[in-house]
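These notes are about the structure you will find just below.
With one protein chain held back, the other chains of the complex are shown just where they sit.
Up next, subunit A:
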Amino acid sequence: MTGASGMLGAATATRLVADGWCVRTLQRRPSGVEGAQDERSSVTDERAVARAVAGADAVLHLAAKVDIVGPEAEYRAVNVGGTRTVLDAARGAGVRRVVVVSSPSVAHTGGSLVGAGAGRAEPSRARGPYARTKAAAELLALDADQPGFRVVAIRPHVVWGPGDTQLVGRIVDRARSGRLPVLGTGAPLIDTTYVDNAVDALVAALDAPDASYGQAYVVTNGEPRPVLELVAAICRASGVPVPSRRVPAALARFAGASLDAAWARLPLPGEPPLTRFVAEQLSTAHWFDQRRTREALGWAPRVTIDDGLARLAEHAALTGAGVDG
């Protein structure tokens, strides 16, 4: 498995170990997964990747540059180059199955997604460097699928849970410092995925029939909620103030675009308070048709949004904070 130090990667590796798999993990930081064999390197390092996949039955490829800012070349090197390296190495090592973790954003060209299926990845039209490079990587991966070397792409949408630094972390940080406005009405429906369900889906993909391979599947809880309700619930579960300041959606998109430009040209630290991509994500609907995914993977989410929020609150109470650290 590549990328086992993130929330989803670590949780999946832990599950696989528990299920009796012999797990080898490849990432730059320690995975912290007990019982897994850690290989610390980058997916761009061909030799390290070859070492990691040697003798494996299956490869689970999660490693990616997931930020929302930064030069596109960096994304390309990790997301496209890394995927190519992993695929080549796996094929060379006689691996029979590769599960590539992708993102619904690879097929999103702006506007609302309402009960959408898993459309074809669009590297030229996807929004932002992350989505564009992930789209190219997914096409590369699915193109490699052939009898004896099966490749499937799983696109979990907005994975969250205790210990999540991406969605929950950002929301909590900004809410705590009063920098979390509500965009527009806050009504657009957003589908998300509780981390345990995403783990289940990846494990299910490893066991799915050959006929399900060669394609991409969006994985979500199938429980879209208005974005404001979701953000407020995460804030409440994490014990931080619920946002109350409203910003018109169009203004936010404009501000996001301006800040994107500023961060791209100026040597500013960290990430901008709002990017156009994020503003768009928060002011349009994103939810998906899950019927094909559930049938192809023989999987269904076990943890509801409400149960997930309860676990988030429990975790926050135990750790005394919404996020790790």
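To be clear about the criterion, a residue touches a chain if its C-beta (ideal position, glycine included) is under 8 Å from a C-beta of that chain, and two chains touch if they have at least 3 such contacts; residues count from 1.
Simple rule for what comes next: contacts and distances are computed from a predicted model.
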- Determine which name in "Cell division ATP-binding protein FtsE", "Alpha/beta fold hydrolase", "Phosphate transport system permease protein PstA" or "Cytochrome c-type biogenesis protein CcmE" the UniProt entry assigns to the undisplayed chain of the complex. "Alpha/beta fold hydrolase"
- Note on the structure: Across A:24, A:61 or A:225, the one contacting the chain not displayed is A:225
- Query: In the complete assembly, which of A:82, A:188, A:243 or A:308 touches the absent chain?
  - Reply: A:188
- Item | Touching residue (missing chain; options A:130, A:194, A:213 or A:287) | A:287
- Spell out the interface residues on subunit A facing the chain that's missing from view. 112, 114-115, 184-189, 222-226, 228-229, 232, 249, 283-285, 287, 289-291, 304-305
